[in-house]
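Structure, as structure tokens:
Missing here is one protein chain; the remaining ones are kept as they sit in the complex.
Then we have chain A:
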């Protein structure tokens, strides 16, 4: 059967659609042909697939062929059977008959004959030519058709349909279509069964010697092809998959040694998308096919079907794994294949799939997941192709152009060299090429990395090519490895290198015979015995490759360095783009790095920088510092060349920020010197440099600095420098941010230190001006290196970790500064609350109490108010306030004298311009300042009547003193207070006439009340009487001296009795006498402590006998002996007075003398001025308090004055008093004569608002 292979291929290629046979019984085809063919392709066909499930196929192509056609005739039965898939799937019998008899006699037997073949699927189309207007003919046609149906249709199957040529009948065509499809379906099913049966039968023989894969293949592919014709692509694909499995099994059967293939011209170009690449008959080998071609053929068939199924993604996925697995297969047969055929095949295979896919796939209809996968496989294909391409290029000497990067090294250093049976040897006339390669190698100086970074270049070879190539040469033994060491000349000429290489090789005796015939003749071809040099290996490989490669594009790509770069760029870009589309960003970005390297090499620095930036961003973002350290110097170099100063600086900073171990100290110093050099140069566009990763900062450990409101301070901050050397900063500032108040904005504080940062930790002090209350955290560090401003945002990671999450360097921001809310920092109060002596120099004590705040350098300004002055003849004293108290306690226990305790702390201060500076020792303790002050009051004290004691006004003795304390480190704090100090006379004197004796002597009692908290000593007292009064017995007015000194304790009272009598004097002098006063003189001493109150004046020496003199005026009044007017208080009419009740006060005024006689000078002879005087707290007066009333001058005339009053308080109170200011007290006789009291009851209870029960 295998002989039929060629025929099978020919049939397959000639028949591409299902055939429907037309049995034209009545010569109707020409008239119906057009109508029939218009139905093709079949719009919708329901077919059964291999598993008998219905499948709807749209636009199923088919072809009508007359049974008389040559294509359906002249076939041998054997052929028909073998290639059954091409036989008709339905037979349409076209008949026409208008006569019943004719039908019965001629047509029917003929039809019976036609349809008797059971294997055919047939149906009859009766064509009626009758015109609709011709009733007769129509009727006859109907009759014939009815007969036809009776004869050929059965209940099971309707086999007839009728076509009216002259009438449009839509239902016919539907019927026609369904009948064709039904026939095709049935035929297909029957044939599938047939093929399956055959295949099953053949499969059973698989392990027998008669097994022939070619026969099996023909059957299997016939079935697959039939499915394909019926558009059942899924089934067809399955058949090919099974075929592949079966083939793999066959080919792997041990025992038979088969040709692999791949040795023919053009085999290096992958044919995995071209099924028709080679006729199958050419690749037959015994009972099977050659693996090299056949597996590609199978894949081509599969991919063709996948494209038809609209699954290009699957083509890529299958294609990639096919290439990988086929490449492994190629490796197994590598020693029989042309040099590097495997690599070339992989390259062409990848490119073939990529190009076919990209032309078909538009990528818009697929789901995102599938799309991702599609791009990933494409990326993989590009990447694979790229690696193989690099491998080829490396072997022919283009390795100098390949970047020794991680990705290239990882791909190439783990990819084994090709393993040909014999390494190609150098052709005879290749000396010029060898020289050229030699030159290329020599010219390729390894590029010096920027910053003098020296790294061992990453390997691009799995093992030394020199060694590998020589080892695989037929004539060299494996043993003499030392000869094969890479002695690639790095300096001098290639010839020298060779000569240097030769002598040592002599030392090692080789088991192989070889000849070293003097100096090497370069012109001669390389002896087989001599190891090839690298340049020779390249030339040999190039020649061998040119033999292998037939693809002109690939040949061109390898023809020169420029072409190589072009292709290399194309492949790298393709891989990168596809990886990016597939979201494999790491793969993509890595390849971007390769693109960048190529751009860089070609001087396209702008694009190179952009690509490098992408790579760096990825590595930096994910924290892979080792990888970043490889790429970042390249980026920096691009930026330097491009004069991108900001970018270059930032790259240098990033390089410095990388882990220390990644670069040598020398290299790190180079980075720093670049930064410093640029910073001090004139930059065109100075941009602040972000050094967050390099210079970090944090507050010092421990509690934050606390400042009082308004205080400046000094903040100490740790700054870590990542520079390898000291770095000089022009300035260094930090911002403070309020934690709870974003509106506050940021405050910048400046460092006052010398700005040289050492590597590692530096402690920097910063001046903090007064801040608003609140907590502050460190914000941004800014500063300047040369002309370059920099800023750092990051907190230091140098401090101890605060949290378990050691990955998080962002510590919760700890406040570094707390400015406390305003609070009292100091208090100044008067030391003594009791009164001091008026008009004497007294010590005024001020307690200065710092409240947890130092008063160092404090300055107290004192401003005395009116009536008070500081006596500057005395020093100000300062005293520890607490100490005496403590000493008192300790004195009892330890017997320490109080004087000793005081002497240590008492200081004297000087007042300058109203200011006094507090001593340093007093800055933290409570102290008392003693000022000598004198309150001045020029008025003389007046004695009060004991009967109506007038309250002394406190205000009279009040003096104020304004204090202003400036303190704090910068005298920024100010405390102001005005203190009231009470001064008083030592005594308050009251007088009363205790008795009027019958002889005209008056006993004048003088009571002396002590006003101060000190013991007073009365040394002497005398009364200087006013005219009109004399001391009894003409004495000098002094009490008996034996009584003195009289001691008056604080707040107690003493009394002195004077006997005076009225001096008789002429009447006319009386008025003048009234104006004068008696003076009581008191000589006294005082014994008091200034810590309690009044004390001996500072001017007096302590313990001296100096006495103080106090004068008080006493008004004495002569009795009324000759009154002119009498005023009588008329008792109330009611029994009692009540609060809130109106009462009429009545006084009767009566003249006792004629006015003319008594007072001739009075002008207002008949009017008297009156005035009611009442205590407004007790009485409310309704009516006129003061006025004139008419009173006749005649003696005895009288009048009543009535004033309505209301008492306000209850008790015994003094009633209002009627005075006559125009007359003078000495002329008025009062009744009652002295002050008297009335009783006022509380108000009655009011029940107005109480309702009766």
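Convention: a contact is a pair of C-beta atoms (placed from the backbone, for glycine too) under 8 Å apart; a residue touches a chain by one contact, two chains touch by 3 or more; residues count from 1.
One rule holds for everything that comes next: contacts and distances are computed from a predicted model.
Engineer: Name the omitted chain as UniProt records it, choosing among "Tubulin delta chain", "Peripherin-2", "Trafficking protein particle complex subunit 2" or "ResB-like domain-containing protein".
Structural biologist: "Trafficking protein particle complex subunit 2"
Engineer: Looking beyond the chains shown, say which of A:586, A:610, A:1148 or A:1214 touches the absent one.
Structural biologist: From the options A:586, A:610, A:1148 or A:1214, the contact with the absent chain belongs to A:586.
Engineer: Which listed residue (A:46, A:245, A:360 or A:410) would be found touching the missing chain in the intact complex?
Structural biologist: Residue touching the absent chain, from the options given: A:410.
Engineer: In the complete assembly, which of A:427, A:459 or A:1045 touches the absent chain?
Structural biologist: Once the missing chain is taken into account, the touching residue is A:459.
Engineer: Using the document's definition of touch, tell me which of A:284, A:298, A:441 or A:627 contacts the absent chain.
Structural biologist: Considering the complete complex, A:627 is the one touching the chain left out.
Engineer: Could you list which residues of chain A touch the chain missing from the display?
Structural biologist: So the residues of chain A touching the missing chain come out as 406-407, 409-410, 413-414, 456, 458-459, 579, 583-587, 590, 619, 622-624, 626-627, 630, 807.
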